[in-house]
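Just dropping this structure here.
Removed from the display is one protein chain of the complex; every other protein chain stays in position.
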Amino acid sequence: MPETRFSSPEASIAYMKEVAIERSGFSSWLGVEPIKVWQGESELLLSMRDELTQHHGFAHGAIVGLMADNACAWAAASAVGDVVTGSYSINFLAPAIGTALRAKGTVIKAGKRQVVVRADVWSEDAEGTAKLVASAQGTIIPTGKVELPR
Amino acid sequence: MPETRFSSPEASIAYMKEVAIERSGFSSWLGVEPIKVWQGESELLLSMRDELTQHHGFAHGAIVGLMADNACAWAAASAVGDVVTGSYSINFLAPAIGTALRAKGTVIKAGKRQVVVRADVWSEDAEGTAKLVASAQGTIIPTGKVELPR
Amino acid sequence: MPETRFSSPEASIAYMKEVAIERSGFSSWLGVEPIKVWQGESELLLSMRDELTQHHGFAHGAIVGLMADNACAWAAASAVGDVVTGSYSINFLAPAIGTALRAKGTVIKAGKRQVVVRADVWSEDAEGTAKLVASAQGTIIPTGKVELPR
Partner (left out) sequence: MPETRFSSPEASIAYMKEVAIERSGFSSWLGVEPIKVWQGESELLLSMRDELTQHHGFAHGAIVGLMADNACAWAAASAVGDVVTGSYSINFLAPAIGTALRAKGTVIKAGKRQVVVRADVWSEDAEGTAKLVASAQGTIIPTGKVELPR
């Protein structure tokens, strides 16, 4: 299990909200909610709304891609501190129809120069039924700046 | 050179605005502007604003990713009609600092079952100086529904 | 669980040996051994030898890549029949030092037009200790020719 940079699961959530979301104009507008950012694993949730759709009414691929990218970056951040995304590959598996998107990321290997992470994204309907809509693999790069939560 | 599904360069732009942008809640909100969607090549432009930033104030990776994905999809659409993104890989090369993002896509191979496209994304400053910020390779899937512009 | 194209686990192994290995000059030369090709999952083993190394004496990246690619293709073939690799992304995680390479693939989604698969490759030493050396995600394309084993 990767080590963690946070003092507790709650501290990591507070940190992600303050740093990765509130300071980011785009993440604030989106309203991504961190559920878990702990010991190399991440989970995040996003409520769907009309502004997030593509021309068939599904969640836009960029929004699905964002969920995968964020899941990779947050899982990596939980293990190594401040990070930037180096690269990722994503496969879209099904139209993202539903009321919410949920993503989970898991660190495969946390190295000094790069952290490799896998992430999956599901769409959920009002009853909570989940459908896998995308799978990704990302290479996340530690910046070396480990800002710890206060 | 791939064949095109549009009657003229102008018709393709009108079609992208009407179908891919105005019918998409997210693309409308973003304000992506199609510059070229013709014969396997695409170019699109996006003005930066605070709502599109990550926590360091640069363009959010999801926005850069969207530009790359759109450039791939639109280049493919210019050759084969209606498409969905199957998968893509993207490398982030530099922070996207500036007043606009520009993306260009070029079809490498347009097959019946998949269209392979390369795309690059640049950030531009107020003087128009461009910096390459991301490079991507996408697999775009024709839906078989070739909606031609009226 | 994906359906399978084979009548039994043993039939699938016999088929892979006869078709994918013996008819392939490269796979025959390599000596890849199919361990499992069943219901969307694959496992394969390769004994290391000097001819398979790169200039530091580790397994050559192309050999590690082949194990990942084969694991993806064979897992897909177990679910949908004859396939070709459309694309894959691979992350190399550690030098492949040891006496054997083992790869496992798992189908994430088997569609009509593409099968998305994840695969991992481990190096093993003489004591059987395994180290994860690469992780991949592949898009495998059914050819439509479902050759069933006799």
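General remarks:
Each chain gets a letter, A, B and C, in the order it is written, and its residues are counted from 1.
Methods note: contacts are C-beta pairs under 8 Å (C-beta built on N, C-alpha and C of every residue); 3 or more make two chains touch, one makes a residue touch a chain.
In this text the structure is predicted, and so the values were computed from the model without any measurement.
One chain is not displayed; in the complete assembly it touches the shown chains A, B, C.
Within the full complex, the residue among C:V37, C:L66, C:A103 or C:V117 touching the omitted chain is C:L66. Residues of chain A that touch the chain left out of view are 86-87, 89, 113-114, 139, 141. Residues 19-21, 23-27, 29, 49-55, 60-63, 65-66, 69-70, 84-92 are the ones on chain C that touch the missing chain. Of the residues in chain B, those that touch the hidden partner chain are 89, 91, 93-94, 108-109, 111, 116, 118, 132, 135-137, 139.
Rule of thumb we're sticking to: only the chains that are shown with their structure count from here on.
Here the chain at the heart of the structure, going by C-alpha means, is A.
As a whole-number value, the distance joining the C-alpha centres of chain A and chain C reads 29 Å.
Centre-to-centre, using mean CA coordinates, chain B is 34 Å away from chain C.
Each of the following residues of chain C touches two or more other chains: 89, 139.
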